[in-house]
Each structure stands twice: as C-alpha cells, then as structure tokens.
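One protein chain is absent from this view; the other protein chains keep their places.
By written order: A, B and C. Residues from 1 in each chain.
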Amino acid sequence: MILLTRKPLDPDAITATVHGDANGGIVTFLGATRNETAGRRVLYLEYEAYEDMAEKILARIAQEIKERWGITDVSIAHRFGRLEIGEVSLVVAVASPHRAEAFAACQYVVDRIKQDVPIWKKEFFENGEVWVGMEGHPRPLSVPR
Amino acid sequence: MILLTRKPLDPDAITATVHGDANGGIVTFLGATRNETAGRRVLYLEYEAYEDMAEKILARIAQEIKERWGITDVSIAHRFGRLEIGEVSLVVAVASPHRAEAFAACQYVVDRIKQDVPIWKKEFFENGEVWVGMEGHPRPLSVPR
Amino acid sequence: MKARVRLFAILREKVGASELTIVLPEHSTVADLMKEMAHQYPALLDGIAHTMVAVNTEYVQQSQLLHDGDEVALIPPVSGGAPDIQTGDTI
Partner (left out) sequence: MKARVRLFAILREKVGASELTIVLPEHSTVADLMKEMAHQYPALLDGIAHTMVAVNTEYVQQSQLLHDGDEVALIPPVSGGAPDIQTGDTI
C-alpha cells in the first residue's frame, strides 16, 4: 500500500496491511518529528509533496524491494501538511518469512525515500523558518542516476 | 519496558513506550506465528517461559543496547501460552535520534533473544506436535559464553 | 507551445505561485525553459542551481525536448522521510 495523506498516520493499521499468515517477521519504521535540529528548538513542521510524482516513486521503490528481495508485503505512508512535534511523518512496514530480509528491505526503503521522492520539509522555530536541505546539499541542475 | 505476558500484545502501545520527542526514528519488530514450518501446516502454537529468568535476560539485552549504542528507549515484549496463527509472539521497539542505530539495535535484540532467553515453542500439527529446536541444534551441557 | 510549470517548497515561495504557464518556441528544451524562467523570475536564480527537473512526473536531463502541454516541475532538494534523513546522517 502506498499512501500520501494530510491526515494522521495509523501505524498499527499500516502494519496490518503487510501482516500475512506466512510472514514471520514484520519490521515497521516510524519517522517522527523531533523537537530540535542542530540544537535549535523546533515548534512544528510542514511537509509539502508533489503528490502524483511522490506516489509514483514510492510505488517504484516498492517494486525495487520485490526485485531485490522477492518481498511484496511492503507499505509506505507519508504524511504532509502541518505536523506537531512527536507526530509520525513516515511509516514503512515490511513483512517477510525471514526477519533479516525484512530488516534490510525496510531500511532500504527509508534510505531510498530521501533520494528522489519529491517531498519537502519546513521547520518552524521561535524566530524563523527554514526549508530543510537547501543548505549543505548543493546539487547542480541535473538528473539522479 | 520488559514484558512477559499470556495476554495478546499491543504493538502500538509498546511502540509508544519508546517514542520520545527527541527520537526521529523508531523501529519495531513483530514476530508472528506462521502457518507452516518446513512445508508442514501448523494449527497453533504454545510458548512456555521460565519467567523470572527470561525477564532478567531480556533486561540484560536492553542493557547491552545501552552500552553498545547509547540507546535507552527499547521495549521488549514476549507473549507465552497458546497462540493462534498470525498472532504476535514478540514485539521489539527501539527508538533513537538516528535511524541507522535504531535498525541495528532492533535487529541485535531480535538476534539475541534466540540465544539465551529461556522461552520454548511447541508447534501443533494435524497429526502431532513438536518442541522447536530439539532437532538440529545439539548443544552439549555447558554454558553460553 | 506552452508548458505548465509547477513550483514547490522554497521555489514556490520565491516566485509566490505554485503554478505558472510559460510560452516557449517550438522544440525548446528544459534548458531553454530554465533560461526563460530565470529571465521572468530573477528570484529563482538563487535556487535554480540546486534544482532538478521532472517532466510529466519523471526526472529528466536539461537537454530534454518539451512538448505543448507538458507538466514541468522544478524540484528543489527533497527532504521527506525521517528527521535525521536530511540532517547529516552522522552515524
């Protein structure tokens, strides 16, 4: 299941979508908003998504999991809009008969999401706001791979 | 949190115990009962625990996580008694500011549980039952490490 | 020909719009579009060096030819996922 939504994510329900009777190991990753960035207190965050393209690339990442590990039980949900501190922005659930594959595939999905998926985060501080990733990651106008 | 119980496990509640505002990544592992073992259909299972000792060793594993990764937000819950197929027998939740550590520590806990923790599983088939681990793992009377 | 250009995050804020229509000569490329946009919206010049481009939701090279009605998206550095994903992966 691929899900992009403004509503709060339900990790239990998302995990349940991959939990089949033949799967012994289920690994779920939750990305949650943190209360600080580099020592600076964060008040809240906003995620913005290019929805059509983000869904397409998330589905492609699920396909990569299938090709690499033969795992089809993977669900990815990303929330956007305003999030308070401690709220869950990302849920990745992967189930497999064998646990080592489930761990590896789940971590792969989380790592991949940061590469290409058009979702942006803005952090709001007491005295300012910043789009994350604009500093320190100069990337010339070009194409990933 | 260390929990050994006969009651159904609540993965969401267990994950919530490690979810602090400073933790960006939370990795939860669910071990679920499978409907077959080596091609043989399993009807249900029973887990038996040496409770006092199992709790003590699980707490020690949590301590190892702290020493190795500095992670204190770890919860381990193992159910015992009769479990139906698809039910959750094990929940391991680990939270950390950084996701790679959360993945590594969670996997470490799951790997460690199979080594020393005095919990036993019996599988019930159409025409028989077997204590798992008695075949293929000859281990002379001795001490782990 | 006309291209529909979508802007996100910092680029959307710099331009003050989430969508623009840009008129270009036939056989224009992504590079031509970028040049035209930088001309019309000088505020983009800053961020544009860090920007990737997607046409019809696929990442493309600057040499990509555009066609009438294409949806072009300017993609500043992404930062989805978990919090530490963008902030250094220090481990």
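Observations
Criterion: contacts are C-beta pairs under 8 Å (C-beta built on N, C-alpha and C of every residue); 3 or more make two chains touch, one makes a residue touch a chain.
All figures in this text were calculated on a predicted structure; none of them were measured in a lab.
Within the full complex, the residue among B:Arg6, B:Lys56 or B:Arg82 touching the omitted chain is B:Lys56. Mapped onto subunit B, the interface with the missing chain covers residues 29, 31-34, 37-38, 47-50, 52-54, 56, 78, 89-90, 110, 113-122, 131-134, 137-144.
Simple rule for what comes next: only the chains that are shown with their structure count from here on.
For subunit B, the chain whose average C-alpha position is most distant is C. Averaging C-alpha coordinates per chain places the centre of subunit B 48 Å away from that of subunit C.
Averaging Cα coordinates per chain places subunit A and subunit C 22 Å apart. Taken residue by residue, subunit B touches two or more other chains at 24-25, 97, 99-100, whereas all remaining positions touch fewer. Residue positions of subunit C with contacts to 2 or more other chains are 82-85.
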